[in-house]
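Scroll down for the structure; my scribbles are underneath it.
Every protein chain except one is present and positioned as in the full complex.
Let's turn to chain A:
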Amino acid sequence: MVANDKIKLVRTLRDHNNKVWSVATHQSLPLLATASADKTIIVYDLNNFNVITKLSETHQKSIRSVSWKPSSEFPCLAAGSFDSTMSIWAKTDENFEEYSDDDDIDDDGAQEGNSTNKQWSLMAIIEGHENEIKCVSWSADGNYLASCSRDKTVWIWETDEYNEEFECINVLQDYHSQDVKFIKWGPDQCLISASYDDTIKVFKEPSPGDDLTCVCDLNAHDGTVWAIDFEPMEVVGTKHWRFVSCSDDSSVKVWALTEENRSEELEDWQLQAKLPIKHKGSIYSVSWSANSGRIASVGSDGNLIIYKEIESGKWEIDSIKPLAHGVFDLNCVVWIKNIDESATTERLITGGDNGTVNIWEIEM
């Protein structure tokens, strides 16, 4: 039996006035960033959902994607826009070159009022792509930023600690035959791309410092692959890797790699599971929970669906929230990582075409 009342709406944020395309939470700070077709990014305090700042008047077109830099002395995010540029924002001293390591930044999110000497500033605008940027993602160590576009390429940028200088160190081209819709860095500096050409590709550095090369090419779906998410390291340990993908073909699939199928030049990712098909139409986003190991998916049918793994590689539907944003499409879903490991509930965030961001709570 699938319970439909397990997923409870905690809060609705109505600060955007057009489609919400992307939501992202900070790895260690209680910060949420949302990106919208209204050309703004809003940063929220995750503790009370107050608006910390609204970043606007920079992009000419929709902001499609937003990503927090995981390891940074101060909060820093990248945003990719349909105007083909990327913007980098950070909260710093007004004169950030005098920024001191002694400043306590851990509670910036929660204590905005106490840190009046700091402000959110535009650090850089990065140009390079020929047309719309679809997705941006930081590597786990924060050294690299990747961006992908309708121009079929993925660009890898190296950054400095001040987030002012970005140098393109590699352009991954001639891999995808169509738009690259989504990219995400995983463990071990591997990068996964998903495309309008229905494939997923895995890139790795053959040895540290080398350029990324394609180590796996998956004819993954019978339609555009819209997103992937890695199984969080909290859930898996280190000898086994998995990610989940979602597609226009209405399916959600889990892919697995074991140590024996892995070499420096080649990774033989295997389809491990097809999740129960419940969505109708395109599935735009998936997220894998670090708290419970559950997967959430959202799409054009308005459903928020949560799946749980009952035994290794065997999944069933845990719960469904229909019309999660009324009759509108849901574009993105992200689990919030619990700080308190004994928590009995966990939360997730969705963004929809109606311009709202919803916060949901569900029992573990």
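By definition in this document, a residue touches a chain if its C-beta (ideal position, glycine included) is under 8 Å from a C-beta of that chain, and two chains touch if they have at least 3 such contacts; residues count from 1.
Definition applied: contacts and distances are computed from a predicted model.
Protein name for the hidden chain, per its UniProt entry and selected from "Flap endonuclease 1", "Eukaryotic translation initiation factor 3 subunit I", "Magnesium transporter" or "Iron-sulfur cluster assembly protein": "Iron-sulfur cluster assembly protein". In the complete assembly, the contact with the undisplayed chain comes from A:Lys134, out of A:His26, A:Lys134 or A:Lys184. Considering the complete assembly, chain A touches the hidden chain via residues 12, 14, 19, 37, 61-62, 64, 82, 131-132, 134, 150, 179, 181, 196, 224, 280-282, 284, 300-302, 323, 325-329, 353-356.
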